[in-house]
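A single protein chain has been removed from this complex, and every other one stays in its place.
As written, the chain order gives the labels A, B and C, with residue 1 at the start of each chain.
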Amino acid sequence: MSIWNMALGWGKRLLTLLLSVFLLVTAVFYVSRLAPGDPLVAYYGDRVERMTPDERAWAKDRLGLNDPITVQYVRWLGRALHGDFGISYQYKMDAAEVIASRAGNTLILGGAGFVLTFSLSLLLGVLCAWHEDGPLDRVLCKLGTAASCVPEFWLSLVFILVFSITLRWLPSSGAYSIGGGGLGDRLAHLALPVSVVVAGHLWYYAYMVRNRLLEEVRADYVLLAKSKGLTKGRVMFRHCLRNALPSYLSLMAISVPHILGGTYIVETVFSYPGLGTLSYESTRYQDYNLLMLLCLLSGTVVMVSGMAAQFINQRLDPRLSARDAAGVREP
Amino acid sequence: MPELLEVKHLSVSFFTHTGEVQAVRDVSFSLKAGEVLALVGESGCGKSVLCKSIMKLLPQTAKIKSGSILVNGADITHYRERDMHKLRGRLFSMVFQDPMTSLNPAMSIGEQIGEAVRVHRPRLSREALRARVLELMALVGIDRPEERMGLYPHHFSGGMRQRAVLAIALAGDPAILFADEPTTALDVTIQAQILDLLRDVQHKLGTATVFVTHDLGVVARVADRVAVMYAGKIVEIGTAEEIFYDPRHPYTWGLLRALPALSKGRDTLYAIPGMPPTLVNPPRGDAFACRNEYALAIDYQEEPPMFQVTDTHYAATWLLDPRAPEVTPPSGGGIHAG
Amino acid sequence: MPDEILLDVQRLTHRYPLTRTMSVKALDNLSFQIIRGEIYGLVGESGSGKSTAARCVMNLYRPQTGKILYKGIDTCYPKAFRANRRMLQASRQLVFQDSASSLNPRMKVCDIIAEPMRLQRITPPRGTLRAEAEFQLKYVGMDPGYLDKYPPELSGGQRQRVAIARALAMEPELLVADEPIASLDVSIQAQIVNLFKHLQAEHGFSFLFIAHDLAMVEFLCDRVGVMYRGRLVEEAPAAQLFARPLHPYTQALLSAIPIPDPRRERARRPLEFHGEELPPESVWIEASPRHFVLKDGRDER
Partner (left out) sequence: MNGAFERVGIRPLPPEPAAKPQRRRGAPVLSAVLLSAIAAGCLACGLFAAKDPSYMDLEHCAVPPGNAFWFGTDTMGRDIFSMIWHGGRLSLFIGVTAAAVSTVLGVVFGAVSGCAPGWLDAALMRLTEIWLSVPSLLLTVLLQAALGRASPLSLALVIGASDWTAIAKVVRTEVRQLRNSEYILAAKSMGGGFFYLLRRHLAPNFIPSILFMVVMNVRTAIAAESTLSFMGLGLPLETVTWGSMLSLSEKALLSGAWWIILIPGGFLTVTLLCVTSLGDYLRKSASRRERNL
């Protein structure tokens, strides 16, 4: 397969990606306007209730909400293509700016959760696979299944109840104390939300690693590797883990949006000022422009991470790159 | 000549959720340095389990129930994993049935062979390692080894992969090579090449070989001695000549008669009636009795012991008991020399 | 009475696409005929295209070019196939190599055997479908007690018998068996081959037997075609082919089979065949009556 062909393949994928994001955005645009509720509330707050019909009409006109949906859509799309995503009704600021001001917090929370989840799950997965069916493996499996059943919001509540209210060890809300505070303060505010994020996802991935490794351990080539005289550790790490790693990495790539998106609930419970609370508010109060931009963002993250996963798989796994060049045998 | 490998009354069982599967039942045999012993039998007779249990490559559900395994006089029956990996590769190594799955698909051939060399000689320099890998690849008849070192298994055909597996098995200069149906998954023409290769290598290096197969033709080509297995037991063991030209066990007669080459011009092929028994509940007495037209009443009661025919030839059938009636083996039951 | 040709395969070519631009040629101008009532063996090593040929004959694959005439009907031509669908589906039956995957693991033996009759809406001659299944099962030498078992509970040989019973329930005129004994043990192989021979003698169906085991082919078949890389390199009556193979590939193939006789076997040196590609200008000639061989066109000149 030549470089040209490869470029062609990726170009095609990029095109479908753009198309998918476009479809997604269109669908969300139309569906969100079907929802009952009054976007004016987001902009004018309580004043809306005291408005006369004329004032309402004027206000709607000012926000461009009187035109047919398709006209609104075309206008939005035209502006969006120029990088103008409109203003957030609630914050009365550029939607992009609102998001930019919150994105950092979510990235810190999600990023910390992501790194911890994946390093811990790799560790746990290898540990379980090593002691397959032993007491440690069984206990961990049971514990993990139990932990993955607890709904995130409830776990957050219990954590707050235990660590903030009863023990008073850690703060229960926000990203930092009012009036700033140093790194320690930030970390203290992060501790509970991050542990909920990790607890919610950890076992799913650890179990995946465990099963993937065991699949490799049962493969025939392990017998040959053992009969060479390799130790169990060498077989496990040099052969099994190495073969399981590409699929684990691509799984990591796919789950970027899952873990980032999973912060949604946690952010709301802990009143953590991130994109999660933002998207919760924007759906609740029909803050259309903000909602659209958030959807665009999350759609892009999902699709890009999907592509990254495919890329990782193809580059790291010689079996797959061989399939591309199938038919070429025996030089 | 001292015995290189001695297996005494070995029994191996698998403990599954359907019960205990007695895969190997009271097997004894020995192997001298440099000789080729063929283990013949139908699938499920325990021949492959026997090899893997000697190398301790069986899954955790399998247990050695009784008996002992001696290598160079040392008892390795109760060796743990950490003792075993020092023996594997150097004392004995194995070639597996399916070359398509027995190589790591994500590692280049050169790397896999190199790893096998390095295990036993960790202080080898890079150049020396490379030279040794090339030497091994040339030994097993892989042309242009320099080019092919960096290739992955999927670039290779079945025959080539089996050569690579053989190179890996030979990397540590093992004293014993277990070859578990190494040619079954290959085409006949490739099988012939691999068999010749095995024989050449065996002559060159003097590696004692245990060759597992179900094909008597292959046995005739490679084996010095033959052990016939049925339902987890060795029922007859002897030199190749003795087994082919003077078989004593009715099962061996049946196997030889069932060869289509020997039914030329006949209307029907000879077929051993019935099916092999399950090893969950092996029948009482001789497991082969219910398929054996020469069965004696005692076969259904009591397991036959090994009767000695010559110094090298033993068979487990009551027909060899002095009290048994005289039975003429069926024509085709032994191939007449000449 | 002149031999009636039941199946006439003409210049069949089939490619498997690999990528958009590459493909593998599985069949290359394959032609052969099966006469009513004969057992035709197709042998070759893996990748020679013999299974593809069987599947084309059974209309499971559509060849790119070429014709398959069954009783004079071109079955590759969709219109002709549709017009004769019921006859074609009933009178040609297939037995696969791997009985573990060709029988639905979640169906009982009696349903498996009765399936073709149910599909073709044939009134069973012995009353009920179950009675018919029982008869067929006994016919292939199995106890009726197995009727209510599931395939995973049976041994390989028993499963293959069930597959044969299913095929025979339709009283086929052409039976195609794609490596039916390759996954069985030697002693069971002999049982199944005997069964085939016995059934063929009794029913008189034509039989396309595909195998890589030459010894069994020699025993069972009337005529044998040898395939190499999608082409037929030699075709002759079985006895003649095994006594006097002409094509170097056939010779290599025959000499590669080990003989179960230590003294003779060790003294022997198998022939090798190095013709990687068959020259395209090869010609198909009749070397002796009914014995055809593919000759390198360049030798002739």
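The criterion applied here is as follows: a residue touches a chain if its C-beta (ideal position, glycine included) is under 8 Å from a C-beta of that chain, and two chains touch if they have at least 3 such contacts.
Everything quoted here is computed from the prediction, not taken from an experiment.
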Displayed partners of the chain not shown (whole complex): A, B, C
Touch with the omitted chain, as defined above, among A:230, A:295 or A:312: A:295
Among C:10, C:33 or C:59, the residue in touch with the chain that has been omitted: C:59
Sole contact to the chain not displayed, among A:24, A:170 or A:316: A:24
Sole residue of A:80, A:157, A:208 or A:316 that reaches the chain not shown, by the stated touch rule: A:157
Contact footprint on subunit C, counting only the chain that is left out: 55, 58-60, 85-86, 89-90, 92-94, 96, 98, 100-107, 115-116, 119-120, 152, 166, 170
Hidden partner interface residues of subunit B, rising order: 17-19, 273-274, 277-278, 281, 283, 289-301, 318, 321, 323-325, 327
Absent-chain interface as seen on subunit A, which is shown: 16, 20, 23-24, 27-28, 31-32, 34-37, 145-146, 148-154, 157-158, 160-161, 165, 172, 257, 261, 264-265, 268, 279-280, 283-284, 295, 298-299, 302-303, 306
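The working rule: only the chains that are shown with their structure count from here on.
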Between subunit B and subunit C, centroid-to-centroid distance (C-alpha), Å: 32
Chain centre separation (subunit A, subunit B; CA means) in Å: 54
Complex contact set, residues of subunit B against subunit C: 42-43, 158, 187-193, 195-196, 214-221, 223, 240-241, 244, 254-256, 258-264, 267-273, 275-276, 335, 337
Of subunit A, residues touching subunit B in the complex: 133, 219-221, 223-232, 238-239, 242-243, 317-319, 322, 328-331
Subunit C residues within the subunit B interface of the complex: 45-46, 155, 157-158, 185-188, 190-191, 193-194, 197-198, 212, 214-216, 218-219, 252-253, 255-263, 265-266, 270, 272-273
